[in-house]
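I am attaching a structure below and will ask some questions about it afterwards.
Rest of the complex left out; these chains stay put.
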Amino acid sequence: MKTAVIIFPASNCDRDMIIALEKITGHKPHIIWHQNTNIPEVDLIALPGGFSFGDYLRCGAMAARSPVTKKVIEHADRGGKVIGICNGFQILTETGLLPGALMRNESLKFICKDVNLRVENNDTPFTNAYKKDQIITIPIAHHDGNYFADEDTLAALEEEGRVAFRYVDDKGQPTKDANPNGSRNNIAGIISRRKNILGMMPHPERLIEDAQGGTDGLGFFKSIINAIN
Amino acid sequence: MKARVHITLKNGVLDPQGKAIQHALSALGFDGVKDVRQGKYIELDLTETDKNKAMTSVEAMCKKLLSNTVIENYAIDIE
Amino acid sequence: MTWNNTIEITKQLVKEHGLSDDEYARCLKILGRTPTLTELGIFSVMWSEHCSYKSSKVHLKTLPTKAAWVIHGPGENAGVIDIGDNQAIIFKMESHNHPSYIEPYQGAATGVGGILRDVFTMGARPIANMNALRFGSPEHPKTRHLLSGVVAGIGGYGNCVGVPTVGGETNFHPSYDGNILVNAMNVGLATQDKIFLSAAAGIGNPVIYVGSKTGRDGIHGATMASAEFTEDSEEKRPTVQVGDPFTEKLLIEACLELMATDMIVAIQDMGAAGLTSSSVEMASGGGVGFAFNLDMVPQREEGMTPYEMMLSESQERMLIVLKPGREAEAKAIFDKWDLDFAVIGIITDTGNLTLTFKGEVVADIPTQPLADNAPEYKRPFVMTAPKASLDPKDVPAPSDLKQALLTMIGSPHLCSRDWIWQQYDMQVMADTIQKPGGDAAVVRVHGTNKAVAISTDCTPRYCYADPVEGGKQAVVETWRNITAVGATPLAITDCLNFGNPERPEIMGQFVGCIEGMREACIALDYPVVSGNVSLYNETNGTGIHPTPAIGGVGILKDSSKMVTIAPKNAEEILLLVGDTKGHLGVSLYLYIMQGSEKGTPPPVDLALEKKNGDYVRSQIDARMISACHDVSDGGLLVALAEMAMAAKMGMNITLNNGDIPLHAYGFGEDQGRYILSVAQDKADDILNSAKLMGVSVQKIGQTGGNDFMLNDNITISIPDLLDTHRNWMNNYMNID
């Protein structure tokens, strides 16, 4: 499986993503600086977390208009797989590849902690290694992860099974207390209609070794390998 | 030539910042604040001297970068 | 141009620049003539307390700074220690107290930015941030606002640059009501043969300015005086600098990319006193001169004067001496990262800092005397008078011990700091293996088996009661915390926060703390490799508690051996290492339950500390231990409750307090103690090794169940403990 990680100015989870992909695929991803518009043929493009362009103006806004992003859109339009984690998710909504927007957390504070996620749909290239309704623990670390979409969009996302992960409590219930940031319908991650694009706020790449406190993030990467091979 | 751009959230889009301000104001004892909305205010200093051209150009900037039209509206003043 | 560099230098103007008569006389002697306005500004900032350490230098010199593993001690931007395999850890702590009081968000944010630059300027990739914070009483009307802003600022900067903030400390005390302390520490990782120093060399080499443009930020001293020389003085001088973490992140990456080449001769961040102190340090350090053309300095605002450019404290800037002819290559790197790059001058053989502006020489100062002949004061001091000691029997027992424990762990002083650390990205870089909440933070050395353990500590109420013991204890506590995770403590950085040094009793506190630190560092072979002094933390004649914050760093050779404070299984044996005498003087029990700060702090027995610590570390290293926690603020019962909460598992404790009152035994703060949780089948071996090493260890209980149980008559459920522990700060901060 061939992968590429795009680096924008002030991406800062790029190294974590590169390591996770290398560990799981056995191959070092192509590392693409945002001014480089020659992305080689790959199976997967990853937009890592961080604060691209300082998160100034709106999170992901400037990265979404960066020259390399046009190429990412072309790759996605051809059906290529794309993941956006945290800032990557914000970039994907800013480009329009995924619907909705990520707004300031309801508490207005940056939040870094482990959260419970429920796997809502395991029939996707990003979740097939998990069981449906499985509860996994993944860390979040963001200031703007409050997912917003209008009612029609939300209804469509739910109906089409495009909510990949939802914030839930220990019992697997999407309660208000389990919602760390105010996201509509406790949404933590969504996929595109063609199921080839995923955006999520939590960071699976931070939980792939016991030393990091757990390995619940591994399933995410294994799913992609299953889907591609 | 100066352009002033106001970027505000569309109706129906929840505004966590506005809500938090409203809450904080009431906690500080300011009563009678029915609603608060927070937006952005951007001042641009342009070399362009033709008002119409400036307007066209700033409109393009708003569409392309300054606002996210999924959730935001913009308004431009040129002077 | 209305700015006039040859304005008459009046007595008044000299005074407004904070130079004493004697200092001005020195300045005249060095120059052999009257200074220009720009020169006066340069002398004024170079000889400020902040840059010259004029009150503290004689005492700082007494601190031990050497060990086999110290590569660079004080004198460089940060301390450098050897961690094997050609790798080095570079670290330093610095204060940003005053700016954080004026504008907590930006003050704290720029504090983080500044300390990052001190570390990466030496060639290290920053891998961990720490923060040591002191606020006034929670009841003080400003405290909430300050805490909220400072924490948001530290997170806002550290999170954006992508360096995890992994630990720190937070105290509340009314002595900080008018002077909060914001001390930021950074730890970086470098390759030993790629360490960069600031001493300039190579006559004719180009001097490069990179980073953000220079604005009129934070120009101190002569605000009013120099305002007269500008046309519209209105709003020209914001006193607060705004941090730009985005630019800092680019600067880190660009500098590290440049450092991977062989183009750099010397490099230095522009910290306090910006272009002035960085250029004087680089030139005097290398025994050379610098000739700058100030017209080349990237400027953010129009009409900036040489005076302003030299004194500006704009953030996110660096000064670099390149090898000749490498400018274009270097520029390409900074272009890639969209950062300003300007050749602003060259190295000369004059030994002078020579500044030209619009074709005129505006300053020409010999740098060696400017740096070396800075004033140095032996300020008079009176040592703090010894306090009467406090007999534990004279401290009333609580009416309800269970309630007392809950009150303590639910107090501002001992409650969970999760409200704070959840605003920090603790895991970015994916190498954090021990997050806040334990004894020391632990971060892996990327790509190796090794890990760095870091802890910041100081108990200001001890330092106030007895500066010498307090200074000792601060050093020892970091050593103990690092030991408690299984690491070997190597060296410290310090941030010495005190009141007005011109008052002999404050100077006495300073001298006392240094004395205690010195003794501890020597006994533990734990030298000081970098640090910072912040004086004049004082409002209306009331100084803060003396606060020598210590940042300790240690190394774990095999990170898989690290332990945390959470026992791993039920039915483990809980062992107490060290002797318990029930010392309640200046304890948190006394402060929280009796509202008193009477007595003397618990004495530190350095030999015993070392023996107990070495024992604990050896047992962790032998994989004999499931969990370990040192006993500090709040004493034994608080430490045990913290272990139970971390594991979310109950424990059953039986204390043999003999003739010591139970509350003194349980809450006394005797030093040199640890609690170990060990599997049953290992307990005998552990006790035997203790006997062999002459360490006092006793069994005090067992893990398991859903309750925290003491002497069969006190039972607290774990959820109750957890809620009580978490509630205070979350409730306090969520009231608008």
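We just call them A, B and C in the order they show up, numbering each chain from 1.
Throughout what follows, contacts are C-beta pairs under 8 Å (C-beta built on N, C-alpha and C of every residue); 3 or more make two chains touch, one makes a residue touch a chain.
Predicted model only: the values in this text are computed from it and were never measured.
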Protein chain multiplicities, whole structure file: A x1, B x2, C x1
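Note that only the chains that are shown with their structure count from here on.
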Chain centre separation (chain A, chain B; CA means) in Å: 29
Gap in Å, rounded to a whole number, between the CA centres of chain C and chain B: 41
Approximate Å spacing (C-alpha centroids) for the pair chain A, chain C: 35
Per-residue overlap in chain C, given as positions that touch at least 2 other chains: none
Sequence positions of chain A contacting 2 or more other chains: none
Residue numbers on chain A that touch chain B, as the complex places them: 57-58, 61-62, 65, 93-94, 96, 99-101, 103-106, 108, 146, 148, 150, 182
Residue ranges of chain C in contact with chain A within the complex: 152, 155-156, 159-162, 244-247, 249-250, 336-338, 421-430, 432-433, 444, 559-560
Parts of chain A lying in touch with chain C, wherever the complex brings them together: 9-10, 12-13, 15-16, 19, 33, 35, 49-51, 53-56, 109-113, 139, 141, 143, 203, 205-206, 211-213
